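Scroll down for the structure; my scribbles are underneath it.
Here the complex is missing a single protein chain, while all its other protein chains stay put.
The block that comes next holds chain A.
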Amino acid sequence: MQLITCPWCGPREENEFRYGGQAGLEYPADPAALDDEQWARFVFFRDNPEGAFAERWCHDAGCRRWLRAVRDTRTYVFAETRPYGSFPRRSARPERSA
């Protein structure tokens, strides 16, 4: 079983972690403006690359905190793990008008 380096706890066995899928998804800034097609994209559609993938993992059986990883989906090797939120957001959320 491979070890995953939790940014807080250090290297721990893979089965202490829960997979959280693709990282960097933003909740829609203006949910009411989305049509069905856009909602479908947000709810159901995810990247599924063969190669490097930016992902969320949660250290369920440890500190229970989320981390962000880059992992190769062919070799399963983790290139990096970082605390979630330490990455710049992909797109800044627009200010909500009053």
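The definition used in the following text is that a contact is a pair of C-beta atoms (placed from the backbone, for glycine too) under 8 Å apart; a residue touches a chain by one contact, two chains touch by 3 or more; residues count from 1.
The rule is simple: contacts and distances are computed from a predicted model.
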>> Tell me the UniProt protein name of the chain this structure doesn't show, selecting from "Transcriptional regulator", "TRAP-T family transporter periplasmic binding protein", "2-oxoglutarate/2-oxoacid ferredoxin oxidoreductase, alpha subunit" or "Sarcosine oxidase subunit beta".
In response: "Sarcosine oxidase subunit beta"
> Where does chain A touch the missing chain, residue by residue?
Replying inline: 1-2, 13-15, 18-19, 21, 36-37, 40-41, 43-46, 48-50, 53, 55, 71, 73-76
